[in-house]
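A protein chain is absent from this complex, but the other protein chains hold their places.
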Amino acid sequence: MAGSILAPVIVYGTVFGFTYVLLALGFTLLLGISRVLNLAYGALYMVTAYMIFYFAVEMGYNLVLSTILAGGIAVAVGVAVFLLCTKFAPDPMRFLVVTLLVALLLQYLFSYYFQGQSGYIIPGLLPTKEILLYGVSVSPIYLWTAGITIVVFVALWVWIDWTSYGHTVRAAAEDPETASLFGIRVRTVYLVVVAVSSAIVALAAILIVPAQEVTPTMWVEPFVIAFVVSVIGGLEQFKWTLPAAFLLSFSQFYVEFSYPTSASLSDIVAFLVAIGFIIVLPKGIGGIRSGR
Amino acid sequence: MNLLDVANVTRTFGGNRAVDDVSFTMSVDALAIVGPNGAGKTTLLNLIAGVLHPDKVKRKEKKKGRRKAKIQFSGKEITRLPPWRIARLGMVKTYQIVRPFRSLTVEENLELFAKLRGGADIDRILAATGLTEVRGHLSGVLPFGLLKRLELAKALAASPKLLLLDEPIGGLSRAEAEGLLKTLLDLKSSGTRMVVVEHRLGEILPVVDRVVALDRGHVIFDGTRDHFFDNAAVRTAYLGREDA
Partner (left out) sequence: MAVSPKRPRVAKEWLRVARRSVRDPFFLAPVVFLLLLPFLVGLNSSGFLALSLVFAAIYILLALAWDFSSGMTGYLNFGIPFFFGVGALTAGYLSWHGNRNILDLLLAAFGSGLLGGFLFSVPTLRLRGPYFALLSFLLPLIGTDFVLAYWVPFHWPTEGFYGLPFLADTPGGELLVLSVANVIVLTAFVLLRNSHFGLVLRGIRDDEDALLSQGISTFPYKVVAFTLASGVVGFAGACYAMVNTYSGVDAFGFDFNLFPILIVLIGGAGELVGAAWAGAIVILVYEYFFPIFSDLTLIVFVLVAVVLVLFVPHGLVRPLRQFVKFMSTKEEPT
């Protein structure tokens, strides 16, 4: 690796890696519990962003209030979609289709309602003046995000592994039928997990979106990242999302800096890494291989 | 050469040895694997069919004299082969909990498997299993008794050299079971060989030539059915232990 790209790759790879961890945490949590794939996860990111825009910019509310409202709406949407699907589309494939359609629906709705309004339009709660880190200019937003991600990660770990409610969640995830026989209200547990995971993705949006462009198609990226990191990390325990997230972000930045092109190749890298893992290390992807 | 050779097969779930160093051979036409609930019968059948793989023997266990698991079908080693390969070799298993292809008709269910090892005579199989009248019905709507027959018919459609039947009369009424057992006897006399796991002793023993009994994962009896009921280990397993 040429010396000139070493610093940016490492700095960006690390900093963005934390972002990826945050995104993947919510998704892995959701997946580990409900065992169905939810494309609306990325849509919640977008909902948070547009709601902040709506309340803070269009309606002129106080920024902190707007942020809280946006987060609340995102969680509500996440829970609502989950309830709708579990009631009417319990099998994994239909669940997936419905969540995709919901994401598309939101995309078209936001595109219609906020016509032409896209770009760096969201004011942030965090300082945005870029700072220099090893010669690489980074927005402090990402540094704050990294820090908060660590806190969230540890909090989640403690919750799942050490608290009694966390054990309840694990029991409900592993064997819902037996759990309910022991008096665990599995439905409620699922709802709590969905709410927590929606809150995590909303938090990610609140932190990061001020540094990003807001567009009606912005639900795709967070979802792709969350999904690919989960696939690489294996779906059994979310602690693997840490190395997986960094693997992905380092790969992406290495390619970006080594082969600069006019468009982003990060999706292609993500795809290739995912496929690479599937072919080479399928066991690391939990029990999702078909056949033996 | 025996039709089936099972040697030193062990399978653990969690901390529980469901099948513990089980060995037996089969050269008769019909063999029953019996035992009280939880004995490991279905697990053993799944191991033979390749649905599950036997545990690998750890080094320290090897030192203690435990040997490697080995399953052979007509002399060919099939340990750890995927189930579809084993089925291609001629050993076909049915399911205790029936798994028809619900959106296909009875006939289509059979056609699926008929291509497996060269075309089987579907009409003959439908007649042999008493399903001719419902051949055009969607399998998803069949009553339970007919679904059990369909399980058997599907396995037959694959022209098996050895049938592995997992509780073929489980859940059937006395009369329905009688009908299915007669079908099994007819199949046996026309040359189909079978291993049957069954819970209902009295009904299955007259059909088979040899019995292997399991209790808590171990083989406690391997002999003809004449000596079965008098065997001390068998009696203890079924009737209760005096020293428990």
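When the chains are written out, they are named A and B in that same order, and each has its own residue count from 1.
Here is the rule we use: a contact is a pair of C-beta atoms (placed from the backbone, for glycine too) under 8 Å apart; a residue touches a chain by one contact, two chains touch by 3 or more.
In this text the structure is predicted, and so the values were computed from the model without any measurement.
Among the chains on display, the ones the left-out chain touches in the entire complex are A, B. Interface note: of A:Met46, A:Ala173, A:Val231 or A:Ala244, the residue touching the hidden chain in the full complex is A:Val231.
Among the residues B:Leu3, B:Val106 or B:Ala158, only B:Ala158 touches the chain that is left out of the figure. When the whole complex is considered, the residue among A:Ile10, A:Leu83, A:Leu104 or A:Ile150 that touches the unshown chain is A:Leu104.
Listed residues A:Leu6, A:Met93, A:Ile131 or A:Val158: the one in touch with the omitted chain is A:Met93. Contact with the undisplayed chain is limited, among A:Ala70, A:Ile160 or A:Ala274, to A:Ala274. The missing chain lies against subunit A, touching residues 36-37, 39, 84, 88-89, 92-94, 96-98, 100-102, 104-105, 108-109, 111-112, 220, 224, 227, 231, 261-268, 270-271, 274-275, 278-279, 282, 288-292.
Counting over the whole complex, subunit B has residues 49-51, 82-84, 86-88, 92-93, 95, 99, 101-104, 108, 111-113, 115-116, 118-119, 121, 137, 154-155, 158 touching the chain that is not drawn.
We adopt the following convention: only the chains that are shown with their structure count from here on.
For this pair, subunit A with subunit B, the centres built from the Cα atoms lie 47 Å apart.
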